[in-house]
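Take a look at this one; I'll ask things after.
In this view, the complex is presented without one of its protein chains, the others remaining in place.
Which chain is which? They are A, B and C, in the order written, and residues in each are numbered from 1.
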Amino acid sequence: MARTISYREAINEALTQEMERDESVIVMGEDNAGGAGDDAWGGVVGVTKGLFHKFPGRVLDTPISESAFVGAAIGAATRGQRPVAELVFIDFMGVCFDQIFNQAAKFRYMFGGNARTPVVIRTMYGAGLRAAAQHSQCLYPIFTHIPGLKVVVPSNPYEAKGLLIQAIRDDDPVIFCEHKALYDTSGDVPEDSYAIPFGEANVVRDGGDVTIVAIGRMVAVAEEAAKELAASEIEAEIIDPRTTSPLDTETILESVGNTGRLVVVDEASPRCNLATDISALVAKEGFGSLRAPIEMVTPPHTPVPFSDALEDLYIPDAQKVLNAAKAVVEYRR
Amino acid sequence: MARTISYREAINEALTQEMERDESVIVMGEDNAGGAGDDAWGGVVGVTKGLFHKFPGRVLDTPISESAFVGAAIGAATRGQRPVAELVFIDFMGVCFDQIFNQAAKFRYMFGGNARTPVVIRTMYGAGLRAAAQHSQCLYPIFTHIPGLKVVVPSNPYEAKGLLIQAIRDDDPVIFCEHKALYDTSGDVPEDSYAIPFGEANVVRDGGDVTIVAIGRMVAVAEEAAKELAASEIEAEIIDPRTTSPLDTETILESVGNTGRLVVVDEASPRCNLATDISALVAKEGFGSLRAPIEMVTPPHTPVPFSDALEDLYIPDAQKVLNAAKAVVEYRR
Amino acid sequence: MTDTLREAYRVMRTIRAFEERVHDEFATGEIPGFVHLYAGEEASAAGVCAHLDDRDAIASTHRGHGHCIAKGVDVKAMMAEIYGRKTGSCRGKGGSMHIADLSKGMLGANGIVGGGPPLICGTALAAKQQNTGGVGVAFFGDGAGNRGTTLEALNLASVWDLPALFIAEDNGYAEATSSTWSVASDTIADRAAGFGMPGVIVDGFDFFAVHEAAGEAVERARGGGGPTLIEVKFTRYFGHFEGVQQTYRAGEAADARENLDCLKRFRERVTDSGELPGPVLDDIDAEVAKLIEAAVSEAKAAPKPTKEDLETDVYVSY
Partner (left out) sequence: MTDTLREAYRVMRTIRAFEERVHDEFATGEIPGFVHLYAGEEASAAGVCAHLDDRDAIASTHRGHGHCIAKGVDVKAMMAEIYGRKTGSCRGKGGSMHIADLSKGMLGANGIVGGGPPLICGTALAAKQQNTGGVGVAFFGDGAGNRGTTLEALNLASVWDLPALFIAEDNGYAEATSSTWSVASDTIADRAAGFGMPGVIVDGFDFFAVHEAAGEAVERARGGGGPTLIEVKFTRYFGHFEGVQQTYRAGEAADARENLDCLKRFRERVTDSGELPGPVLDDIDAEVAKLIEAAVSEAKAAPKPTKEDLETDVYVSY
């Protein structure tokens, strides 16, 4: 298991292994093959590179017609295929959202249980690459809001591989959110195929003083903060929900039951996001054990700025998490 | 002021008065004139009826091309017009969301403050008319999530008129959410023009035992519950935020400061909605005065069912609000 | 062919009888929600679906009853669904705008105008990749022909060379807006060339015209020849949805009902030609009348879904 690969490679490996295992798994997206028949790109970030030649006829380029091809992935899923569609940037959801939330997400319920739509939409989110307001959003809270969707936010290569394999095998529509700043990060990833179940949080670090729930790339930020907190003899427990829908409420509540304190770190815009969702959960179900206000560490309510000078201020960092954790630990009513 | 008109009429009156006042105000939408030149419909719910003949050239029909005409409204707003576009059902946002959240909402920030986009998008939301999963959603949490948008949810005819007038005069993009089950409800509305400022909640009812924050149509549901609560000698304070973005956090926090107890009633799907948003606000900023868990009364995490038997169970009702309020009032740690 | 004709007539008559009955029942106030009726347009659903079988999938519109019936969805389950009953096609969770039966290749009526064409690119892709010989058929209205999703799907179907049919049902209006105004080209079929596929226009009151054009297109698609756009021109008999006025075309609808009727035209032609004798058609009429009667009374008697049903069917696994 001491094999280290990147987040990008982990995703590619999950696709490869599932395509080998199940021939109904197909892949489509802009330049996923590249130029319709070459393998020039493998998608704009190269995640699907190499699949085109390995799986003839099963890796499709698409015109820039997100409604049509995301819809096609959904339609194909109702007819026995297991499509994995790449919506390059999550920011582009606005041009195909109807197919996702009014079609895929609702088929099963609207049709009285008589539908299965095993489609995966892989999409890239998050800030940090100076990609500005239309290419840096998180937006997973929007998908989380919609009943009928499952939403996955892997925080490292190991999670990425196992969660994508689960996503492909899952019979419900899944939005698989890859953080653009994680593609080149590396980690230990088993070569064999494995699936990580949805709705089971990972306790990244044990600690009894404060619970920090962090999403996606924010897990690493929380870990950095936790190290510094430990130097001040504050032991933080870090929880990575891995999927925001379904959400493992039990693990979160249990942890807050022990620590009595909660910080939620969410890179998404602050209104109606996962930080509010998880805070509200705890304020409702875990109130009895709460010993301090719930802190949320999020960006401000602004679009993502372009200039590095501003973007670095925009994204939650370890210092802000540290401050929040200290504030709740030191809180006295 | 003892003039009673319907929610529908109040909206029509606001449009009429603003169009009279300012000739840059224009109206567009499917069948807003009706059949391109007649006044057959006034939009599918008749809100714009009569405007076509009153304001020649300023009330436009559109093809069923939401991206194009919502985008056109936005583009026209950057060039000195004040368009009010009708996106009939909020559920259709998925076919034009990009124009709203990546274009209108972000222009000002992306362009460094050098843009003004005074566009209003009127849209109908909510359950109760057996309109099923694709015509009954709330979705205002999604717009609230997006920095750069303002979001309005009028709860009665008086609010509808005053808030729409403000929306039209406002220089930012506004999503104006009309509840479909309110159009035929009536209330006192002054004939004169008046604007209700954004970000100022209305305290609908005073009470010292529990704060109930309710959105849109849920305000009436909360009032019904409050009457019954009063019979049990529980006095509920009801707050109608009127706009979810900006949100009047002060009024909410002040009320919870007095009551120590909060129930949020939100007709939107329960994950990442306004109920979680407001709960999280109070768990963070008002924790010191909280004396009980925060209760959220929302529908379940399912699409909206068609059958009346199910839809009636789906929508939050007074009984559920009553139960939640009693639970928090009776709570002992 | 006689069998085909008999069945096509049965389909058209069933649709007509179903819709007229729903119209009457709606007026009593017992049917909830939004109901859009297909009466007058029967030849399109029947003419196209006569060529389809289990390999094939269709996507419909908000005006979906006709497509459902033509693709073989159970009529009693449909009626029960419209009444919001647990015995309905969707256990009462969908209603008129969402009747579906995926086991029959009927991918659902759709509350979103233009929602279906992208989906059909997918069912056609699946058929192609699975080598079943199946085709995908998207029905959409003249109004939906102006939606970006529809236009993107036309291009994608050509680019991927899919076995697909796009049936533009031009009934003259989208709600109250005339298609002569909202469609900038003279016809919807004019758009086909811009997306690299043949475009055909047929008289939608003439079952045989629809049937022939669809037959050619289905054959081409099954043979790997790619997609086709067919524009079917006709009139709906009732208002845009039930309960709404149609002042914008006052005389027109009644007039159409009198003079433009695919069922009358069909009967004249097949009895004149001797392909089907009148009494056979009369028998079908009688059988259909009985079926609809039974469907309504059974629907009314059926139970509604209950509390236990509210939160099920959101996910396959939780």
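As a convention for this text, a contact is a pair of C-beta atoms (placed from the backbone, for glycine too) under 8 Å apart; a residue touches a chain by one contact, two chains touch by 3 or more.
Keep in mind it's a predicted model, so treat the numbers as computed, not measured.
With respect to the full assembly, the chain omitted from this view is in touch with A, B, C.
Note on the undisplayed chain: of the listed residues A:131, A:146, A:168 or A:252, the one touching it is A:131.
Contact with the chain not shown here comes from a single listed residue; of B:78, B:258 or B:323, that residue is B:78. In the complete complex, the residue from B:18, B:31, B:159 or B:172 that touches the missing chain is B:172.
For chain A, the residues in touch with the chain missing from this view are 30-31, 34-38, 40-41, 44, 61, 63-68, 91-92, 94-95, 129-135, 300-303, 305-310, 313-314.
Think of the hidden chain as still there; on chain C it touches residues 146-149, 151-152, 154-155, 158-159, 181-186, 190-197. Contact between chain B and the unshown chain involves residues 26, 57-58, 60, 62-63, 65, 67-81, 83, 98-99, 102-103, 107-116, 147-148, 150, 170-172, 199, 246.
Criterion: only the chains that are shown with their structure count from here on.
Greatest Cα centroid separation from chain A: this falls to C. Centre-to-centre spacing of chain B and chain C amounts to 36 Å, using the average Cα coordinate of each chain. Separation between the centroids of chain A and chain B, computed from CA atoms only, is 30 Å. Multi-chain contact residues, meaning those touching two or more other chains, occur in chain B at positions 67, 91-92, 94-95, 132-134, 301-303, 305-306. Among all residues of chain C, those that touch two or more other chains are 90, 92-94, 98, 110-112, 148-149, 314.
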